[in-house]
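Working notes for the structure below.
Of the protein chains in this complex, all but one are displayed in their positions.
Just so it is clear, A, B and C label the chains in written order, and each chain counts residues from 1 on its own.
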Amino acid sequence: MVIVMKPNTEREKVEKIKNKMLSLGCEVHESKGTNRVLLGLVGDTRRINPGQIEANENVEQLIRVMNPFKLASRDFHPEDTVVKVNGTKIGNGSMVVIAGPCAVESEEQLMEIAVNVKANGANMIRGGAFKPRTSPYSFQGLGEEGLKLLRKAKEITGLSIVTEVMDQENLDMVAEYADVLQIGARNMQNYALLKQAGMSSKPIMLKRGLSATIEEWLMSAEYILSKGNPNVILCERGIRTFEKYTRNTLDLSAVPVVKELSHLPVVIDPSHGTGKWNLVEPMAKAAVAAGADGLMVEVHNQPEEAVSDGGQSLKYDNFKSMMNTVQKIYAVR
Amino acid sequence: MVIVMKPNTEREKVEKIKNKMLSLGCEVHESKGTNRVLLGLVGDTRRINPGQIEANENVEQLIRVMNPFKLASRDFHPEDTVVKVNGTKIGNGSMVVIAGPCAVESEEQLMEIAVNVKANGANMIRGGAFKPRTSPYSFQGLGEEGLKLLRKAKEITGLSIVTEVMDQENLDMVAEYADVLQIGARNMQNYALLKQAGMSSKPIMLKRGLSATIEEWLMSAEYILSKGNPNVILCERGIRTFEKYTRNTLDLSAVPVVKELSHLPVVIDPSHGTGKWNLVEPMAKAAVAAGADGLMVEVHNQPEEAVSDGGQSLKYDNFKSMMNTVQKIYAVR
Amino acid sequence: MVIVMKPNTEREKVEKIKNKMLSLGCEVHESKGTNRVLLGLVGDTRRINPGQIEANENVEQLIRVMNPFKLASRDFHPEDTVVKVNGTKIGNGSMVVIAGPCAVESEEQLMEIAVNVKANGANMIRGGAFKPRTSPYSFQGLGEEGLKLLRKAKEITGLSIVTEVMDQENLDMVAEYADVLQIGARNMQNYALLKQAGMSSKPIMLKRGLSATIEEWLMSAEYILSKGNPNVILCERGIRTFEKYTRNTLDLSAVPVVKELSHLPVVIDPSHGTGKWNLVEPMAKAAVAAGADGLMVEVHNQPEEAVSDGGQSLKYDNFKSMMNTVQKIYAVR
Partner (left out) sequence: MVIVMKPNTEREKVEKIKNKMLSLGCEVHESKGTNRVLLGLVGDTRRINPGQIEANENVEQLIRVMNPFKLASRDFHPEDTVVKVNGTKIGNGSMVVIAGPCAVESEEQLMEIAVNVKANGANMIRGGAFKPRTSPYSFQGLGEEGLKLLRKAKEITGLSIVTEVMDQENLDMVAEYADVLQIGARNMQNYALLKQAGMSSKPIMLKRGLSATIEEWLMSAEYILSKGNPNVILCERGIRTFEKYTRNTLDLSAVPVVKELSHLPVVIDPSHGTGKWNLVEPMAKAAVAAGADGLMVEVHNQPEEAVSDGGQSLKYDNFKSMMNTVQKIYAVR
């Protein structure tokens, strides 16, 4: 950390803050400029509370130098984390495709979609049994009934299950059925849920919050890792910007940035990332080209009858076409 | 709703979608332009699922006309909601001040602050016993011990208690101590928590999410209202923008906008809204001038020793000065 | 500046960059942490090119400590700048109101409005003769004819003229008529125009760009100041965010922030800042409470017939009401 003192702060007050930092166990290196004094803090800065320094009226600015995450950081864990889900590995350089409907609606719907996405090369099935909906009047999911249908789809196709857990209460129940527990964008900073996910034995797919910086996203992963669960998969699904044509702005630069800062695998969700089915294929190709470890895509047998997110769901032929082109990109990326 | 068909869509396909809408119970009014057909839907549009329409490949755009909230809407509830908290009324044209530390730290700290803010005119005390922290390594709050201290502060000062509930598990426990349950910005779309808050008998202070539109904020209020709890207080605390000098951008236009769209009271938190103690007083004055029903402000006896948010906490003399000036503004607004 | 070297950079490479910095005339203070070396640069850092340091593959991060503006900075000019426009002073603690139509449309329109806003207490008249329009098919302004009408309005009412200059070509011509030259939000980084404005003898009202940080805004002021024109008035008019209900998000915290960082006066434009006439009065009150040096407000005799921005223009009675309430706020702020 670097503390920038206000111009012309009295010596006595500079000394006071230096002594406080020393007492907390840091080394302090002072640099005197023409108007301002800088204090470089090194050593063990974990006991420093930034707010306390910012509250000092002689301090102009406090600058953090280190990333605040540790377990999620590549600095402390140089080799890539590879998450194993039954036979599938995520983060080992291959490309994993998770596909399925936004919501589990019925047995017919789910089985049909599962068989189709399997035939076209998907590795896992997605489908929500508990749905976070902006409106309390929208369909909220089939609940455990939906989980049972996912299990049946798995029995038929062999596809592992990725499904969302929305609250602490149901985490254990969802974990009985799911192979990967998804924590949605709106819950990225639901710390109670993150802590509980950290105590689960199931891998966690952590979606980036709508307005979360990459640093905050990795800090949320840190919550899970710090509770003992090393199997975190990050999922970028678009961030909120001023652009109105797309539902969100898919931040594909998150792929190489996460790869640089962290050892965790990262997958891309171009369905939520764009909100429009016709943008899914080009963005899926771009994601693979950028180095993503996988894709998460919404596919529906009848988008025009889907209970949610019909507008961003691929039909079977579009999914087939997408798989075709992303595999070609993957082969040469 | 208005459906805009793609240019030159065949008549048969227009008829198909019209018939579907009719079958769902709407009236359909067609307008033919040079290239495009518009379908105006009126009547009971609640059974329409927007995603299904957007999934139709002949549809260019679906435009919603009505606000999606009902119980939170002034259309359906023209008179202002006044929330009563012990003797204090919020939303009746008066100005309520909620003050206290970011986190409850100790008995000495809390009692001292409580006595001071009471003496300077605060109506309620704030203080977190459960703290949502970006880092798992930061202080997470005293838990129930903190709630007991809040109760003690209330006994001494008579100030009602506003404190945050972070998860479903602890809601009942927090409600035993608190007069108002705060749902924080990061939990604004934690729907499980919202539903449970809707079943509580305590008033709920619902903070706006960092990147929530006003419409989404009112939809989260709708979750609470629709479960039977009519006592929702909205709290604007800054939104996330590109500007880096302030921690967030305080959106004061939310005050008149909420007053226009909804009947619910709205208070402003200039501490989180700016992140800098020296900006709190000017923004508090501006909030009152804009018509806010109240203020929520962080005050600390020793910001330089605060366990969290020291940089945005007012000292006693700053709080006194703020109370002074906001009261003058209030008197003439 | 502080250079953060990558973890475990070889000593030789640290020395190389230290020597380069020394050769540019800075002092270099080194702090060694467990993994990283920090280099604090003090003294004359103006000859350092940040991009060159960032290009060094051993550098993790370059942190600027000082604000990049000088002439616009309160550090180097502690007393407030007061801009004099004929009899009116902006920045001396009084509150200046600039009112008038979005665009000059006709003699009848402008004279009527001018007389009305004068009667209700405005200090200056606004009105565009050259209009920046998103669409090439929209009304682009009356040009010099509009400027002549503004001069006539000044002759009748005594109100000084604030009007926009959109390009270098017309700056001298506009300056013949105007008392204050406005540079619009879209031109905030039109550096050729800024330089020319810096050579004008007329005060410049510099609007903040839609997505400009406060630092960038002050850097644009620096362009004008550095060419010798000390009379810059800053105007906040809303920034672009994700919120859709308002046209822009009015960032009122810019008022106290600008007052802290700079000595230049700052006025608020609640008309563009909100885009809705019914939000203008509450936001004008809030702006005055926050300490603004003035307001810039659109007023029209017949908003329903206005050639531009009718939706955000006040009618006479609304303007009268606004003047009334802002004066009360001003009296006690």
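Here, a residue touches a chain if its C-beta (ideal position, glycine included) is under 8 Å from a C-beta of that chain, and two chains touch if they have at least 3 such contacts.
As the structure is a prediction and not an experimental result, all values here were calculated from the model.
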Of the chains you can see, which ones touch the chain that is left out? A, B, C
Out of A:Ile113, A:Val288 or A:Ala306, the sole contact with the unshown chain comes from A:Val288
Out of C:Met5, C:Leu39 or C:Ala306, point to the residue that touches the absent chain in the complete complex. C:Ala306
Pick out the residues on subunit C that sit against the missing chain. 46, 49-56, 68, 132-137, 166-169, 186-187, 189-193, 195, 210-211, 216, 219, 222-223, 226-227, 240, 276-277, 300, 303-313
So that we can see where the missing chain sits, which residues of subunit A does it touch? 211, 213-215, 239, 241-246, 249-253, 255-257, 260-261, 273-274, 278-279, 282-283, 285-291, 325, 328-329, 331-333
Name every residue on subunit B in touch with the hidden partner chain. 2, 4, 7, 27, 29-36, 38, 40-43, 61, 63, 65-66, 75, 211, 240-242, 244
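As a convention for this text, only the chains that are shown with their structure count from here on.
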Indicate whether more than half of the residue numbers at the subunit A-subunit C interface occur in both copies; give same if so and different if not. same
Name the chain with the Cα centroid closest to the overall protein Cα centroid. B
Would you kindly tell me how far, in whole Å, the mean C-alpha position of subunit B lies from that of subunit A? 25
With centres defined as the mean C-alpha position, give me the subunit A-subunit C separation in Å. 38
Which subunit C residues touch at least two other chains? 211, 241-242, 244
